[in-house]
Structures are given as C-alpha cells and as structure tokens.
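Apart from one protein chain that is not included, each protein chain of the complex appears where it belongs.
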Amino acid sequence: MSYSLQLDIPGANAVLRRAFPGRDQAYFPSVTLVEPGRVHVVLPYHESTLRPGQLISGPTLMGHADTAAYVLILAHIGDQLMAVTSSLVMNFLRGARPGELHAQAEFLRLGRRNAVCDVKLWTESPDRLAAQATVTYAIP
Amino acid sequence: MSYSLQLDIPGANAVLRRAFPGRDQAYFPSVTLVEPGRVHVVLPYHESTLRPGQLISGPTLMGHADTAAYVLILAHIGDQLMAVTSSLVMNFLRGARPGELHAQAEFLRLGRRNAVCDVKLWTESPDRLAAQATVTYAIP
Amino acid sequence: MSYSLQLDIPGANAVLRRAFPGRDQAYFPSVTLVEPGRVHVVLPYHESTLRPGQLISGPTLMGHADTAAYVLILAHIGDQLMAVTSSLVMNFLRGARPGELHAQAEFLRLGRRNAVCDVKLWTESPDRLAAQATVTYAIP
Partner (left out) sequence: MSYSLQLDIPGANAVLRRAFPGRDQAYFPSVTLVEPGRVHVVLPYHESTLRPGQLISGPTLMGHADTAAYVLILAHIGDQLMAVTSSLVMNFLRGARPGELHAQAEFLRLGRRNAVCDVKLWTESPDRLAAQATVTYAIP
C-alpha cells in the first residue's frame, strides 16, 4: 500500500495548534516526523502528567496516542476534513518513567470512511515500550 | 457470582482522595453508589474538559472510565493492595455533551490476579451512552 | 434510545440459515429471543468445538459472538443490507465448560454507518460468563 502526504512537518504542527487553541504552548506536542504512512509526535515532559508512583498517567498516554493518530490521518487527508475517534484500545506494557513522551503512529489501514492506526509509546527507549494503542477514526 | 464489599461509599471516596492528593477538590470525582459488583462515580462538569466542538474530551472520558474501574476494584479488595491498569478498550458512541459525567462500572470478572470491568459513560442519560469501556486491572 | 425491529424470531433464523448455507444443520445456531435492542442466540453443543482441557475453543466463542452481533443488527436493519465486522474485542473470563453456548447481544449503539454490540457468552450460567465481546460492524 502506498500513501501520499498532504502535509509536511510545519503543516502538521500548524494543524495541531489550530485544533487545540487553548492548550499551554510550553507543553504542546510537537510533530517531528511526517512520512508516507507514519508520523512521530513528542510530548514535552511536565510533572503535572505524573500519577502516584512517579509514572506518566494513563490519561496522558491515551490522550497522546489519540493525538498522534489524529496527526497521522490529517497528514494524509489534509486539513479540510473532520475526523473523530471511534475507538481506542490501549495496552499498558510497563510504567512510563518521567521524560519526553514519544509516539510513533503508523497506518494499519487508511480507507475512505475510516482509518486504523497502530501507535507505540515510550519515554526511555523504543525498545522499552510503555504502551501500544490501536486507534480507529471515522472519516466523514 | 456473588461479590462482597470491603468499602462503603465514604470509604471509597476516602480512598480516591488519598490516591489523587494533588487533584483539584472542586472537580474531584464522587462515588455515589457502591454495591456488590457495581459502583457509580460522577465527575463534576468543568469547561477545561471540553475539546473543540463543545464536547467532553476523549482523555477525560478515558480517565474517568479508568477511575470508575479502580473504585470498583478497591471497593471489593480493600485499600491495602495496589492495582494497575493493564488495558483499556474504549468505544466512543456519541459526542458527550457538557454536563456531569456519569460512569457505571460493573465486574465482568474479579479474579485473584486480575479484574475485568465493564464501564458505561454518559452525560445526558444512561439511554444515550457517550462511551463504553472494558478496563482490565492486574492485581498484585 | 428506542429500537424498532425488522425481523421476528423465525425471520432472524431464516436470515441466518441463508447466510451460512453450507453449515451443518444439526449444530446450527438458533435465535431464541429477538426484542428491541437485544437478541439471544444458542449454539448446540458438539465435541468438535472443544480444545485441549475439555473447554470450548476460543475460535468457537469468537465466531458465536460475531454471529450473535450479526443477528442483532439484521433484526433491526432487515435482511436487505450487507454488514461486515470491522472489529471484535474478546475478553476470555473463565473456561467455557462443554454445553450449549449462549450469547446475549445488545446494542451499545446502532448508527447509520456502524453498530457497536456488547455480547456476553456462557455455557453454565449467565452469572458465570465465559467471555464478553464488543463487536463493531460497518453498515454499507
């Protein structure tokens, strides 16, 4: 399957900033890679994302997985359409130590009506995944 | 299957407050029902939980589903043990209009090593579910 | 949410038999309840469905969950349309002892483009679930 891009890295970052206008700019996620079928999005570390036990909280991981899938989709279908999450399956694999939260999102399938994305998340190293998510979006 | 309780409503609320000491007390979730195999937990409305489109955000829904499952488990195994989410499957069913966010959590299974919980979420009415989650916890 | 039915029990059984013309009639699933938003489908016991350990196999449970969701959807949208499973999430809760396999399927949501169904499965008793599934269908 070949994928063609509608947005580059600055374009993807601009879309993200427009989508979340009220979010704190200091801790805003940053798109660092956009290539056919794949993106990489980094969330800066902030201690407010920790849960008891000094690990990054589940809602932070789930929210970032969803953001990465959203970026992946918009990078391929462009900014004009509105995509909505229909399901998110999250497997928590090991505690996410404090640090920048990395998400790599890839298409399992991009169809006309929906997209299924595989998202891997880590702080320490891509060899020590903190979580894996499968995120499905409906595309209107 | 019969379930026996270790905590009542005040006990469950106390556990929740100890688990999240830093969270804003004005918008803290409140346990309103504890019965064998089932709990009900309400999250007060706050506009910071909205996403574009004036709907309650996905991370808010996922976080509240996880909280309700946690309360359900601790109500049955007591406060002494530490339970950790191992997976969360979320189906977004319709947009969650602004309002108090209700979660009803029930056991699908409570075993010695893990628990599987069904969680239904809504703001408008239990007949109009915003989301359904299946949350699995590992019990050490 | 109110649901209206397009098929009754004989109609649902007829649809099922047309959908699986080659399947052995002696062990064919039987629709025993059709009501708004809910169906009950029973799979007769056959020892070929066992796996090592004398328990009903995972593929049998997953296949029957999918069948029950399919019956639920067709009972509400009628026989004319073709629905396709887009995802199936299965939680295995305890070993399914040999016996008739019961599935109760209910809508979490029936939309125009897709349906999300909760399916509970058991052989011994509905209080001792063998498995729970969430099945999503795309509706063309």
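We just call them A, B and C in the order they show up, numbering each chain from 1.
One rule holds in what follows: a residue touches a chain if its C-beta (ideal position, glycine included) is under 8 Å from a C-beta of that chain, and two chains touch if they have at least 3 such contacts.
From a predicted model like this one, the values you see are computed outputs, not experimental measurements.
Considering the full assembly, A:L93 is the residue among A:A19, A:L50 or A:L93 that touches the omitted chain. For chain A, the residues touching the chain absent from view are 1, 89, 91, 93-94, 108-109, 116, 118, 127-129, 132, 134, 136.
For chain C, the residues touching the absent chain in the complete assembly are 19-21, 51-52, 57-60, 62-63, 66, 84-92. In the full complex, chain B touches the omitted chain through residues 86-87, 89, 113-114, 136, 138.
Rule of thumb we're sticking to: only the chains that are shown with their structure count from here on.
Distance from the centre of chain A peaks at C, each centre being the average of the chain's Cα atoms. Inter-chain spacing, taken between the CA centroids of chain A and chain C, is 34 Å.
Taking each chain's centre as the average of its CA atoms, chain A and chain B sit 24 Å apart. Chain geometry summary: the mean Cα position of chain B and that of chain C are 28 Å apart. With touch defined as above, residues shared between interfaces to two or more other chains in chain B number as follows: 89, 91.
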